[in-house]
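Yeah, one chain of the complex is gone here, protein chain that is, but the others are all in their spots.
Coming up: subunit A.
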Amino acid sequence: MTALLEVEDLRVAYGKIEAVKGISFSVEAGQVVTLIGTNGAGKTTTLRTLSGLLKPAGGRITFDGQPLNGIPAHKIVSLGLAHSPEGRHIFPRLTITENLLLGAYLRSDKAGIEKDVQRAYDLFPILGERRKQAAGTLSGGEQQMLAMGRALMSQPKLLMLDEPSMGLSPIMMQKIMETIVELKAAGTTILLVEQNAQAALSLADQGHVMEVGKVVLSGTGSDLLHDESVRKAYLGED
């Protein structure tokens, strides 16, 4: 069986500066795969390229058997690849419901959309309580929930989450991580970028460590969690 997402020798450059220098990895259906690494390692750049916001300088991306190179961002969503971006990027002056409906922009099955909005409220009850409120008035953690709920509204085959725990309180971070575990249990395929390596590796099937644009180490989540160099560099142990 071929992987759902296959990335081969991907290169991305900002002008002359190469931010991603030939990385390869794959995501199988049903898996949670995580990319970890410090700031500037190229994780966010990788996700933004997968979703079509950036153009690759080289390499191949195959999603669900189809090459993604050259397909504009707004068409990639319809293939089943959803991206919850770093910094959440909810639409601040639209209500929570409107934000969720935008996640389903390309769908036309009214009843199904209705049901999925309700499912997002079940997953994150606080969103349901504040559905008429402008999204910009939510707290950081609530905005993160909304960003994840919105990404799920397109019924993706693969959900990409970029730094879902960034800037959140420990309690909120815990809640977000629990939600990811919940989604995984429900069979959602997830590509997770996280700075919180401990949390990410403990729930991931596969992990890849990125450093300055390259994958320097790959393995199962628990392998990496117990790897000495990873523990030193990312888990704050001497």
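One rule holds for everything that comes next: a residue touches a chain if its C-beta (ideal position, glycine included) is under 8 Å from a C-beta of that chain, and two chains touch if they have at least 3 such contacts; residues count from 1.
Methods note: contacts and distances are computed from a predicted model.
Visitor: Can you work out the missing subunit's protein name as recorded in UniProt? Choose among "Sarcosine oxidase subunit alpha family protein", "Branched-chain amino acid ABC transporter permease", "Carbon-monoxide dehydrogenase small subunit" or "histidine kinase".
Guide: Options "Sarcosine oxidase subunit alpha family protein", "Branched-chain amino acid ABC transporter permease", "Carbon-monoxide dehydrogenase small subunit" or "histidine kinase" narrow down to "Branched-chain amino acid ABC transporter permease" for the missing chain.
Visitor: Which of these touches the unseen chain: A:Ala3, A:Ala57 or A:Leu102?
Guide: The one listed residue touching the chain not shown is A:Leu102.
Visitor: Can you say which of A:Val77, A:Met210 or A:Leu224 touches the chain missing from this structure?
Guide: A:Val77
Visitor: So that we can see where the missing chain sits, which residues of subunit A does it touch?
Guide: 51-53, 72-75, 77-78, 82-83, 85, 89-94, 98, 101-103, 105-106, 136, 150, 154
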